[in-house]
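There's a structure below that I have some questions on.
Up next, chain A:
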Amino acid sequence: MTNNILLQLNNISVVYSDVIQVLKGVSLAVKKNHIVSLLGSNGAGKTTTLKAISGLLKPENGKVTEGSIVYDGMSIQNSAPETITRQGIIQVLEGRQPFKYLTIEENLRVGTATRWTRPYKKDIEMVYSYFPALVTRRKALAGYCSGGELQMLVMGRALMAHPRLLLLDEPSLGLAPLVVKEIFRIIKRINKEQETTIILVEQNANMALQIAHYGYVMENGKIVMEGKAKDLKENPDVKEFYLGVGAGGMARSYRDVKSYRRRKRWL
Partner candidate 1 sequence: MACKGANMEFFLQLLVNGLSVGLLYGLSALGFVMIFKSSSVLNFAHGELLTIGAFLFLVLVTWARLPIPFAFLITLIGCFTLGFIVERLFLRPLIGESLIYVIMLTVGLASMFKGLLLFVFGGNLHTYPDFLPEGLAIHFGAIYVPPVYVASSIIGIIFLLLFGLFFKYSPQGIYMRSVADNQTASLSLGVHVKKVFALSWAIAALVAGMSGIVLGIINGTNVHEISAIGLKVFPVVILGGLDSIGGAIIGGIIIGLLETFTGGYISPSLRDVIPYIVLVFILLVKPYGLFGLVEIERV
Partner candidate 2 sequence: MRKLQFHPCGNFNERYEQELAIFETDFGRVWLWIGLFVLFAVIPVISGPYMLYVLNMIGIASIAAIGLNILIGFTGQISLGHGAFLGVGAYSGAILAISLGFPFWLAVPAAGIITAMVGMVFGIPSVRLKGLYLTIATLAGQFIIEYDLVHWEGLTRGTMGIILPTATIFGMELDSDRSFFYVIYICLVCIALIAVNIMRTKYGRAFIAIRDNDRAAEGMGIPIFYYKLLSFGISSFYAGIAGAIWAFYMISITTEPFTLGLSIEYIAIVIIGGLGSIPGAIYGAIFITGLNEILRWATDIFMNMGISTGFGLNLAALREFVFGLVIVLFILFEPKGLAEVWRIIRSNFRLWPFSY
């Protein structure tokens, strides 16, 4: 059974600049070929969790102080990002950070950094097959592309590395609903066709739970709830606080305001 698990976080704590504790004992497990979504409000520690996995805490003066991160049988907490990425963990940063002065195609080529001696032509074709919108812009500077194109670009860039575990940080941030739908469809496809395991951090809980297999809810640096995506979707608390559907339908009389009292009973 444990063979099935690709990544396991055991009770990790993360501290920034030796003083600010952001994660307070987070444990989660990610099965192979699953999409796991990580939900939570702003500042809950989702991005920090991803950075703890990918090793990007270091440039921000953060550290995993307790617990362990086990990836494919190896413990990788506090390793350098260069080593972690070479194990096949690639993070797509929040807020689309393209290389503005490189063209789309050059951006994609940066994705080959973990295996730069091998040919890349076929991979670029593969990325274009997922994101046909990029083909027409291949010679354009990334700095002049639209938000939707950039999101596709940064995801494609990550795919170039053939990740076994892809960490997606808010891919829907600031995009039009139609584009978001498209992006999520592609995420699902990548997961199926490339057999890539994906951890998906999202504010758009509805979308995320639709494509995910499993979900975790974070709050204040802790995991407060977990379950199969289907179950989470039906959970009254998740429904109310993350999906924006009032418990017991849309009608909200003054009496129902009492339900606020019940808010977040896990805290």
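For anyone wondering why these and not others, all candidates are chains of the complex that A comes from, given by their letters.
Note that a contact is a pair of C-beta atoms (placed from the backbone, for glycine too) under 8 Å apart; a residue touches a chain by one contact, two chains touch by 3 or more; residues count from 1.
Since we're looking at a predicted model, the values are computed, not measured.
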**Asked** Which candidate among 1 or 2 is in contact with chain A in the complex shown?
**Response** 1
**Fill in**
Per the touch rule, the chain A residues reaching candidate 1 in their complex are 54, 56, 59, 81-82, 85-86, 90-93, 97-102, 106-107, 109-114, 116, 141, 143-144, 154, 157-158, 161
